[in-house]
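The other protein chains are all here in position, but one chain of the complex has been omitted.
Order as written gives the chain letters A and B; numbering starts at 1 within each chain.
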Amino acid sequence: MTTGPKLRLGKTLVPGLLAVGLFGVMALITLNTAFEPMTQAAGAGFPDDVSITAELGYALFGFDSLQEIGGTEPFLAAVLLVAIALDAALDASLVLAKREEEGEPVAALSSTGEASSSETGPEPAVTDGGADGGTAETGGGNR
Amino acid sequence: MTVDVQYYVLLSMAVFCIGLFGVLTRRNALLFLMSVELMLNAANINLIAFAFYHGNLTGQLFALFTMALAAAEVAVGLGIILVLYRNFHDVDVTVPTTMRW
Partner (left out) sequence: MAAIATDPFGFAPAIAVFPLVAFVVTLVFGTYMPKKGAFAGIIATAGSLVVSLVMFAAVTGGETHQTTLYEWTNGAAQSATGVETIAFSFGILIDPLSALMLVIVSLVALLVHVFSLGYMNAEGETGLRRYYAELGLFTFSMLAFVFADNLLMAFMFFELVGLCSYLLIGFWFRTESAPSAAKKAFLVTRFGDYFFLVGVVAIAATFGTVGFAGEESFVTAAETAIDDGATLFGFDAETWVTITGLLVLGGVLGKSAQFPFHTWLPDAMEGPTTVSALIHAATMVAAGVYLVARMFGYYALSPTALAIIAFVGGFTALFAATMAVVKDDIKQVLAYSTISQYGYMMLGLGVGGYVAGVFHLMNHAFFKALLFLGAGAVIILMHHEQDMWEMGGLKDKAPVVYYTFLAGALALAGIVPFSGFWSKDEVLFDALAVGLAEPVILAAYAMGLIAVFFTGFYTFRMVFLTFHGEPRSDTAEEPHAVGWAVKVPLLVLGTLAAVVGFANLAPVASLLDLDITFLEFWLDGEYGSIEGLTYHAYHETVAFEESYIGSETTTMLLSAGLSLGLALAGAFTAHTLYNVPEPSRHTQKLGGAYRVLKSNYYQDEYQVWLAEGFTLQLARAADRFDQTVIDGVVNGTSTISLFGSDRMKRLQTGIVTNYAALLVGGFIGLLLVLGYLGGWFA
């Protein structure tokens, strides 16, 4: 028999009042700002017969000549950079996930099996608190 | 019938503040991350609304990029939570308090 997770109420919700306060302030500011109605704003809306998604694709890779809704900025460099960033994030998460079990590092997507891991080359990077069982000291008394 | 842009802004602010509420009150690190995602998406709503308001696609493109980066950030964030768990044996964000006086 397990108990379901309980929502923590009470004193812990006090900082949340700040969030509510922020919403109040922003609402006040927004409602006091004079915006033109959507239909009258300059160049509001997109033409009905154009495929927005196709336009987005053309703009992402800098195909200005294929565009029908113009005026967007070239995003080619940005696309490439984001690709690199995603790649880096993937590798970073793999590194962070590496852990040690009984003195032997266990990593996702490693090409070597258990047999070859006994031969230690350069020390693999471990992120669980140190090379030799350092987890106990750092985690222990800081509740 | 189009909706006036201030309602979009209000919607975006509401989502942002809900996310902020989650950041301020949640103890679990994973729920903390989810709230951060909410805040990112609130900004996306704002970007889309104003792209339509000005008739310029740049806003929508920018929202795409934000989403991609949010994904990257979550990947790294989860990795950090993993390491945190290994060191403190708990995903409660109020537990690791060693970096203080």
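Operating definition for what follows: a contact is a pair of C-beta atoms (placed from the backbone, for glycine too) under 8 Å apart; a residue touches a chain by one contact, two chains touch by 3 or more.
Model, not experiment: these values are computed from the prediction.
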{"item": "Residues of chain A (touch criterion as defined above) contacting the omitted chain", "value": "15, 18-19, 21-22, 25-26, 28-29, 32-33"}
{"item": "Residues belonging to chain B that touch the chain removed from view", "value": "20, 23-26, 32, 93-94, 96-101"}
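We adopt the following convention: only the chains that are shown with their structure count from here on.
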{"item": "Distance between the centres, which are taken as Cα means, of chain B and chain A, whole angstrom", "value": "8"}
{"item": "Of all residues in chain A, those that touch chain B in their complex", "value": "8, 12-13, 15-16, 18-20, 22-23, 26-27, 30-31, 33, 35, 37-39, 41-46, 52, 55-56, 59-60, 69, 71-73, 75, 78, 82, 85-86, 88-90, 92-93, 95-97, 99, 127-129, 135, 138-139, 142-143"}
{"item": "Parts of chain B lying in touch with chain A, wherever the complex brings them together", "value": "2-6, 9-10, 13-14, 17-18, 20-21, 24-25, 27, 52-58, 60-61, 64-65, 68-69, 71-73, 75-76, 78-80, 82-83, 86-89, 95-98"}
